[in-house]
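Reviewing the structure listed below.
The complex appears here without one of its protein chains, the remainder shown in place.
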Amino acid sequence: MIAQWLFYGFATLAVLGALGLILFQHPMNGAMCFIVTLISLAGLYALLSASLLFALQLIVYAGAIMSLILFIIMFLNIQATDLPEEKGRWTFLFGGILVIAPIGLFLLKVVKTLPQGETSIIGQDFGGVKKVGMVLFQDWLLPFEIVSILLLVALVGAVVLAGKKEMAS
Amino acid sequence: MTCDIVPLLPLGIVGFGAIILMLLAAFEKIHLEVAAVFSMGVFALAFVMQLLPAGPDNLAPYTALFHGMLVTNEFTKVAALIILACGFFTAMSSTSYFRLNSFCTLEFYCLMIFATFGMLLLTMAHELITVFISLEIVSLSIYVLVGYNRKSVTSAEAVLKYLMLGAFAGAFFTMGAALIYGAVKSTGFEAIASFIAAKGLVQSPALLAGVFFILFALMFKIAAFPFHAWVVDVYDGASVPVTGFMATALKTAIFAVLANFLILDVGLKDFWLDGLFYITVFTLFAGNLIAIGQNSLKRMLAASGIVHTGYLLIAVIAVSSNTISGHIILFYLAAYAASTLGIFAALSYLGGKDEQRSTFDDFKGLAKVRPYSAAAITIFLLSMAGIPPTAGFMGKLYIITTAFQAGQTTLAVLGIVSSILSMWYYLRLIISMYFHEATDPFEIVGSPFAPVCTLILAACVFAISLFPIAI
Amino acid sequence: MEQSAAYLGLIPLLPLAGATIIGLLHLSSCQTCKLSERTYGILACIAPILTFLFAIKVFLDLHGLPVEARQISYQAFTWFKVGELDIAMGFFADPLSSLMLLFVTFTASLIHIYSIGYMAGDQTFGKFFAYLNLFLGMMLILVLGNGPVVMFVGWEGVGLCSYLLISYYSEDRANVLAGNKAFIVNRIGDLGFVLGMAFLFWAIGGSGFDYISLKANAHLLSSTTISLVCLLLFLGATGKSAQIPLYVWLPDAMAGPTPVSALIHAATMVTAGVYMVARFSFLYSLVPTVGLIVAWTGILTALVSAIYGMYQDDIKKVLAYSTVSQLGYMFAGVGLAAYSAGIFHVFTHAFFKALLFLGAGSVIYALHHEQNIWKMGGLRTKLPITYWTMLIGALALAGCPPFSGFFSKDEILYLALATGNPGIWLIGVLVAGMTAYYTFRMIFLVFHGSPRDQGLFDHAHEAPTVMTVPLIILAVGALFAGVLNLPAIFGGGQVVSHWLAPSLAELHPEASHETEILAIGASVVAFFIGITIAYRKFGSGAEVPVFTGFASFAYHTFRINELYDLLLVRPYKAIGSAIEYFFEPQVTDGPVQLTTWFYRAAGTVFKLLQVGYVRIYAIYMVIGLSLMSLLLSQSLK
Partner (left out) sequence: MILDYLVLSIVLFCLGILGVISRRNVFTVFMSIELMLNAANLAFIALSRLHESMDGQVLAMLVMAVAAAEAALALAVVILLHKHTGKLDTNVFSLLKG
């Protein structure tokens, strides 16, 4: 029962945060709202007995990625004058809702056909570091390995794009 | 089990080469053109390794370790060959380009090899998240390559558009993977195939929606209508060698995934036939219509790339699902790659500093001043337009005959119509090269690599057309 | 039993490679960095000489096999495979093609060598040899192809090369027109070939479309189909081999350089038709009626062109008409199912006609491109080698025993009599007399008497060695080639006929010795009558005649060109201009313009859709997705 209420609480927060993200004009406000969403998602992961993911969501997403974004926002020192005016924002929002509605409805229709299950916590170890780690390193070794290449590419790419290195003559 | 390593050798070489080059780049130990030659060497070595016999078809190397997430067969092998050749020729022609445009650093080649690494993975990947990660490896490297010229605002614009829309499509891919995971309980291709074979696609809406999203993401990458709009701007903003690389290698890799994915089960492909049909038709015509309005060569080539996507989609639709040899798709990709890379190689030394020559009018009278370059470009254009005896003609011929055989008469006829329409813009360049007086001296500075590359590719256009395939 | 030999593929490849290399060298040379003519000449001669050596090897290899198994083939690769049509790029040698191969490569080698001298000083020396090599390569594909399709590649290839070479001196518009004419007339014939091939494929092509399978399946055809196929193929042959009604291109083809005329006329292109009929002898021998049509067409062509030949004043045109005439004999031969006789005549003709053309070339070379025989005379002393070699050639052409032409021609005439076609025989004998007449008319006017143009005469000089040596070699050939197929009556073994026998579906009529002697006697008599008249009229000088009546009509080649112009070309052009001035602007232009306008307008719309705002592109994508999800949710229920 408590789980149910917790879900509703987190869900509301997540949706509110998302709404804030897409409605606030300044990216700083948007980012703050997005952090709310991310944290409530972490809570939801915990409710789904994914304890490792709960931690990762907080540390990696809400912690690392978001602080990076916030840092850049502040680094660029964005003023209200730098921001686009976005006069037709509401038109686009409502038009967008109309356009997206079929996709959303279709997805809802789809997920309803999936089998349903309880969300109660199962097993002591389900979603724990050890179990997930075993799965990761036994079954998902290849994706895990190539993610390292991906990160390498992102690293090199970020250096190239944003770095200060002078162009070769 | 000893032969498990053989199919993965090219992948290993490319990955290893990229990392070595990355380290070298960090210490700035080598000259730019040495790096180009080094990457050509890496591609050539991987190409040769790829030619080694790799044992039985549909081999999953290191099954115990990778759980069948990589599968190699004749199809992936040839696709990888095309990709490696594209990489090789891009590296070759880029040397001339970077003599004229000095924004290159060593990381350029490093990223190109990383992108190739991702593409090779893509052709072999048999698991959705592996596909996704490989796709991201490719995409991230190419985003950076597109925006490599940091001084150019158009280049920055191109990378913004590509990155934003690419990530957007990527998000759909993950959602699709999630839905498939929900339905099948796995994201491996084998599991999906056996699930469909057992239960059918329509019986499981979640699977259907998941496949739908994944197809969308792939269609976006190959610029099928209505997800094509980015391609023209991005190709335009990217530098010439990058555009050539994107247009050929990336397309080959994505088509390999698309084919791998669609042929999982007959039911899977048959369900989408109608949808693919309309997408194909619109893709063919949208590409043609965008192309005729263009004045810039790169934009025209980008738009014509959309048309070629349409042809390839015809091939995807038409090849029989049970016994996909994929020969036709690969043949067309090879033919298209040869002519496209050829044109971009020619543009990289004819374009001049900062790509000052970029429109149709800039190439007026080229034939009077540089007859061989003009002849080579003509060969490439004729191949793209599908005029015999070029490879492009054979490719179109195979595709259209297969479409007829598969009963897709409408598509075959529309394919022919579209190839007629495409003459409009291909011949326009030929006309401006041959039937005008030259006002520009077209002097060439730079290494002889790109002209040699153009020559080789022009020969390839004919050589590929002779390559026999069984329909 | 078939032998496989990869070097067969090499034979056509060599000249093609040569053409590519020389062509590239020529293209990449400029005014200052030109290669020397010597280099080009040597490069160009490598391929024909090597192919000749290979031809000998083919011959010897075949010879080493048992008679009924004399076939070697090589499948290079599957060329294309569409539906049930599965065509391999394959090569195939049997006695017939090996014989063709031998003399094609032999004469071609000599002509290549000769051209080094003849073309000296030409601005586009390299281009010429590239074409020449290409020509040879195409001819070899034609000869060695293992089926009609591969043959057709060579067939079209030689057509193309003849066009290139005939209009070689392209500064003169007339030469280009001559090239055009050759090309267009040949295309008409090619249509016949293609249709014939199509019918053949439609009927029995399903189970293999090479000669061996076709031969094995020929019995499945109905006689109507065979007749149709044979007639259509023969139409193709009339185009390539210059027979009635499509011979008109050949005299005009003299516009090309003389070695080209020699190559086209003696060894390569024009013999293709005869070769093709012989190749399809397994079909032609089943329909004797069609064979008769072929034979009569041939002998009538021989007659008509012999008449023309008697009145020409251009040395090359005389030879050109004599070629047409001799080809007529060959068709008479193959038409009467005497394939080996026809092919044998092709064989001997290759020697003496190449010789005559090269000799004529040497005369023209000596006289600084003067070709009118009424301006020559008395050149015997100035050009002794040319004179003697050409005399041998002329005797062979005229059919003087024991020169090669005598035996081959006589064989055909004898078989005409033996198969019960006295009409063909009579005309043949008549033509033999006429041949002797016009050949020696030419010899006498050119070499005997007194010089008609002193200025030209004084500057005349014998050609360089590189040109005279081929003449001498060919003269030896023209003298002795006939011995190879000496008929039994002269104690010969008919070596060539026996060699060819496994390739051909030949009829061997029985006839008495008297008939044979009659045939030989008549030919000899005709020869002597012809040469006597020629000597009387031209032996010791004659003035330029004024043609009237029939002679004038014949001089203008019966005004056939004008007739074709009136009946075919003009109506065709009239239709063309009707389309240009009425049909196009009034009827079709509107819709066409409308379509382009519509296309352009649609293009503009799409151009406008490329607004450049990334958000709008995302919206396109979402709209597309949303429409598709609407449709999908419909299908979900």
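Order as written gives the chain letters A, B and C; numbering starts at 1 within each chain.
Convention: a contact is a pair of C-beta atoms (placed from the backbone, for glycine too) under 8 Å apart; a residue touches a chain by one contact, two chains touch by 3 or more.
Please read these numbers as outputs of a predicted model, since none were measured by experiment.
Participant: Which displayed chains does the hidden chain touch?
Facilitator: A, B, C
Participant: Of the residues B:Gln50, B:Ser94, B:Thr187 or B:Asn288, I need the one that contacts the missing chain.
Facilitator: B:Thr187
Participant: Thinking of the whole complex, not just what is shown, which of B:Val6, B:Leu24, B:Leu59 or B:Ala178 touches the missing chain?
Facilitator: Candidates B:Val6, B:Leu24, B:Leu59 or B:Ala178; residue touching the omitted chain: B:Ala178.
Participant: Take the complete complex as the reference. Which residues in subunit B touch the chain that isn't displayed?
Facilitator: Residues touching the hidden chain, for subunit B, are 129, 132-133, 136, 140, 143-144, 147, 150, 153-154, 156-161, 163-164, 167-168, 170-172, 174-175, 177-179, 181-182, 185-187, 232-233, 236-237, 293-294, 299.
Participant: For review purposes, identify every residue of subunit A that touches the missing chain, sorted by number.
Facilitator: Answer for subunit A: residues 7, 11, 14-15, 18-19, 21-22, 24-25, 27, 30-31, 34, 37-38, 41, 44-45, 48-50, 52-53, 56-57, 60-61, 64-65, 68-69, 72-73, 75-76, 78, 82-84, 86, 89, 92-93, 95-97, 99-100, 103-104, 107-108, 111-112, 114-119, 122, 126-127, 131-132, 135-136, 139-140, 143-144, 147, 150-151, 153-155, 157-158, 161-162 touch the chain left out.
Participant: Give me the subunit C residues in contact with the hidden chain, please.
Facilitator: On the subunit C side, contact with the omitted chain comes from 607-608, 610-615, 618-619, 622.
Here is the rule we use: only the chains that are shown with their structure count from here on.
Participant: If you average the Cα atoms of each chain, whose average lands nearest the overall Cα average?
Facilitator: B
Participant: Centre to centre, by mean C-alpha position, how many angstrom separate subunit B and subunit C?
Facilitator: 47
Participant: Per the centroid of Cα atoms for each chain, what is the distance between subunit A and subunit C, given in Å?
Facilitator: From the centre of subunit A to the centre of subunit C is 78 Å.
Participant: Give the residues of subunit B touching no fewer than two other chains, as numbers and ranges.
Facilitator: 205, 208-209, in rising order.
Participant: List, in ascending order, every residue of subunit A touching at least 2 other chains.
Facilitator: Answer for subunit A, listing residues that touch two or more other chains: 106-107, 109-110.
Participant: Which residues of subunit A touch subunit C once you look at their complex with the stated criterion?
Facilitator: By the definition above, subunit A touches subunit C via 92, 96, 99-103, 105-107, 109-110.
Participant: If we count contacts the way the header does, which residues on subunit B are in touch with subunit C in the complex?
Facilitator: My answer: residues 160-161, 164-165, 168-169, 172, 202, 205, 208-209, 212, 216, 220, 225-227, 229-230, 232-233, 275, 286, 289-294, 397, 401, 405, 421, 424, 466, 468, 470-471.
Participant: Applying the document's contact rule, which stretches of subunit B touch subunit A when the two form their complex?
Facilitator: That would be residues 15, 19, 22, 32, 65-67, 69-70, 102-105, 107, 110-111, 114, 117-118, 121, 127, 129-130, 133-134, 136-137, 140-141, 143-144, 147-148, 150-151, 159, 179, 182-183, 204-206, 208-209 of subunit B.
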